[in-house]
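Shown below is the structure under consideration.
Removed: one protein chain of the complex. Kept in place: all other protein chains.
After this line comes subunit A, so read on.
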Amino acid sequence: MRGGSLWQLGQSITRRLALADKKTIARRHFASDAENLKKTALHDFHVANGGKMVPFAGWSMPIQYKDSIMESTLNCRQNGSLFDVSHMCGLSLKGKDCVPFLEKLVIADVAGLAPGTGTLTVFTNENGGSIDDSVITKVKDDHIYLVVNAGCRDKDLAHIEAHMKSFTAKGGDVSWHIHDERSLLALQGPLAAPVLQHLTKDDLSKLYFGEFRILDINGVSCFLTRTGYTGEDGFEISVPSERAVDLAKAILEKSEGKVRLTGLGARDSLRLEAGLCLYGNDMEQHVTPVEAGLTWAIGKRRRAEGGFLGAEKILKQLDEGPPVRRVGFFAGGPPARSHSKVHDEQGNPIGEITSGGFSPCLKKNIAMGYVKSGLHKAGTKVKIEVRGKAYDGNITKMPFVPTKYYKPS
């Protein structure tokens, strides 16, 4: 074992025999100097609770606590997990034109969202590629709340700001507020709703997947969205930072220890099992939402009208089919990781893995990646190359673990 490698715990980067993929490392935005890392309001709370802190997207974040990543993942699905996701960037767009403004930048039918509902969407670029994925919520017609990835914060804010400047120069009414005064907690799993219900008078049984409310939780006004990144039922709670630790403590206490603080390592296992993309791996600047399997997120009206960056290419792909598609894989041997090559049974290259790992719930290797359209059907046998050797695998549908989103029956 190399002593140095024991400390690279924040990265799920496979040692590659021949190819040192510097692009991947650069994209991860790791700060080499620990003192320059940003800290969330819960940083010291994580450390006090056994959190193993690692650099992630310029922040010092817990990769795990005293329990292992596997145990944490299983506990989330059996009981529940509390994640500090304050590194992600929450912002509000306000003004009477905030909806048409945002529609230029994303594929969602923002106008068609009922107040208090949201959706996963993609910020596209002029080539139809993905700048970032994001959960956006229409609070009211003149207020949109959105959360973007930590690793894309600077890029996304620069992009939104540039477009806001030209939009307002033409007389449009939109402004923004970046919620750096708030922290974001994710509470996920079967106990999420029962535990949270103890802390609020609002009837959570009426808040369905994708819906949003501003309400008092633990005596503090919070933004609550029934959403998450694990495939389980759960919530993301935006709380004023000075009350974040109190809220975290209250949630953990109400669960009588069943809901556990959970780190980024398990968060990655959970989202992979749920078949969800990780921007930077499964989605990138050159990957379109159609290729990524997010056609469902392109609003029907948007498919007819376009009017977002890259619409020409995206609508063309909807018409003719995309050249590659995101699929799931099962494979034997070692877990396939990002950039592992995928071949057909005859050894011809047909695609590439973009994320992979061992599924704690299924107890087998799972992965996602892109293959040439036409070869993407579930059941297709493939060979996946890991560290110079080819292992048998097959394409499968996602999610790998059934999702439990709370939807009206």
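Just so we're on the same page, contacts are C-beta pairs under 8 Å (C-beta built on N, C-alpha and C of every residue); 3 or more make two chains touch, one makes a residue touch a chain; residues count from 1.
Going forward, contacts and distances are computed from a predicted model.
Protein name for the hidden chain, per its UniProt entry and selected from "Glutamyl-tRNA(Gln) amidotransferase subunit A, mitochondrial", "Glycine cleavage system H protein", "Large ribosomal subunit protein uL3m" or "Origin recognition complex subunit 1": "Glycine cleavage system H protein". Considering the whole complex, the residue from A:Ser68, A:Ser166, A:Ser221 or A:Asn348 that touches the absent chain is A:Ser68.
Annotation: of A:Gly265, A:Gly310 or A:Gly351, A:Gly265 touches the absent chain (contact as defined above).
The chain that is not drawn here is touched, among residues A:Lys249, A:Arg303 or A:Arg387, by A:Arg387.
Mapped onto subunit A, the interface with the missing chain covers residues 1-3, 5-9, 11-15, 63-64, 68-70, 265, 269, 333-335, 337, 357-358, 360, 365, 387.
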